[in-house]
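One protein chain omitted, others in place.
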């Protein structure tokens, strides 16, 4: 692990130092648990109290708070992004040695760059292409004709089905499955009664550059055309992306989200945890979906959309949820009351 | 990849041709992106506009739309199922060569059919049985005494715990876990305070014939008796099926659904994405559950059931959700108004 002075950091990453620029930094830390050889950051006014008491050797903060503390500090426009860069400086990816583990099973018709590192128990099938400086973790499976772009890293037990493409600079975490069959079934009357017939899934998955995919996330191959993940998309763990979905560039999706078949999500969207998007919808750019929300119609205006049930102590929930089941009736009762009164009260009924 | 004339297709699959029966078809396509050597289909009136402009060489459609286009066409009763069969004709499963990869670890007391194909890094334990023409993908693990029925295909990294049975003609996608322990725990007072005691899970999982299971889905073994998945059931990705659940034949379950312990789902049900079924319930046949719905009571009547919160722009959601928390009170206020009026208005209060 390296160490840098504050001046060494700003030489590399920009920003300006206030205070002792020779302060030596060995690691990053939270404000609360910092040690004197660490640097912390303030990106949110809410944590200003933590700033006062921190034992950090230095902090990163924005102009607005540059006088809020006496510590040596780096003042920058975007403290959180700067912090990310400092952390990357202090915690570089471990280097790996190019080569193929002797246990790996690599088809003679696969093309593997000499600078790639292929771990133990990896299987690479015919026609697959592994780019320069790629890391394929232990036990990964790369199917026929699949392509892994340069500098991408696959952790352990990643499955890439035949014909799928991962762009350059990807990070794919353990247990991810890319290109399994989409859920395409057609009901058919047969001799023994109705049964589901499988619709062959002949599309693939195409993933752009600089995409990160969290552990155990699944992205299905297209039914006819491809499922497409744009450049710079960030996917958390245990997300399910169905066949023929398209995710626009730089969209970030939190864990446990499910997106149903053929829906298109725009660029720069943020999708909250465990929310869902029904099939065949279109979500425009810069849309934010709150956690636990089910989107059932296309969204054409940027903004934040929500549909989570507000939680309560169970006893109150019981009373209110019972009312919810009579809400249509309640509406009728209020209308009847309004009609029965001599003069209708003037009320705001927008959105009715 | 093969190619067929329209007459070649109807010879094999039935249906009748209108127009040039010698039209040569090499692949299937969507109406929107079809090329002249492809065949597309119309299964939903909504896409009639796409039909008009398609560049497909031929289309599959129902009687009602047989005159809606001049293209060569195949007229059939069930266009979508027919399309599935045409696609299977044009895109046959890749053949595999029977045999065992030299790296596979197969116990001498396992029975593996000579026509099965066992991939690299597979482990098959004592007493397991692998049927005729089975494909076991790279890195799969088949536990003691587990049975894989003939012609079933397991993709990479599937785990089948000891004693579980998969019927014939199954398709099991990567990362599926069959037969992990159910979540059986009993709280017990001990010396250091209360703690959870594990309840041994001694049942297994029995899966019928012609079942498809999507990537990273998990099906737990029974606590005492077995967890049972009926014939022809189709499970999408990332579904969780708890111990002692029973799923009736030909039920289809979309991604991210969770079914809690000991519940029984009938035959020919359709369960929408990310919905849930609480434990110890019984759902009759032909029930449809909408996406994001939590079923908390048994369902005895076929039909569609829903319980998703309607999503809205966040500002409107805030206002309405606040009202939801006062709904019990609102009901009381309306009742008080009704009582305070000289004569009760006549209203429809069914379902109250």
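The chains carry the letters A and B, assigned in the order they are written, with residues numbered from 1 in each.
Here is the rule we go by: a contact is a pair of C-beta atoms (placed from the backbone, for glycine too) under 8 Å apart; a residue touches a chain by one contact, two chains touch by 3 or more.
Computed from a prediction, not measured in an experiment: that's the story for all the values here.
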{"item": "Options B:32, B:150 or B:181, residue touching the unrepresented chain", "value": "B:181"}
{"item": "Touch criterion as defined above, residue of A:73, A:151 or A:173 at the omitted chain", "value": "A:173"}
{"item": "Residues of subunit A in contact with the chain not shown", "value": "27-30, 33, 78, 80-81, 83-85, 87-88, 91, 94, 101, 103, 119-121, 137-139, 155-157, 171, 173-175, 210, 212, 214-216, 232, 234, 236-238, 250, 252, 254-256, 268, 273-274, 291-292, 308-314, 316-318, 321-322, 324-328, 330-331, 334, 337-338, 341, 343, 345-352"}
{"item": "Interface with the undisplayed chain - residues on subunit B", "value": "103, 105, 121, 123, 139, 141, 144, 157, 159, 161, 175, 177, 180-181, 183-189, 193-200, 202, 216, 218, 220, 224-225, 238, 240, 242, 256, 258, 260, 274, 276, 278, 289-290, 293-296, 303-310, 312, 316, 319-320, 322-330, 332-334, 336-337, 339-341, 351"}
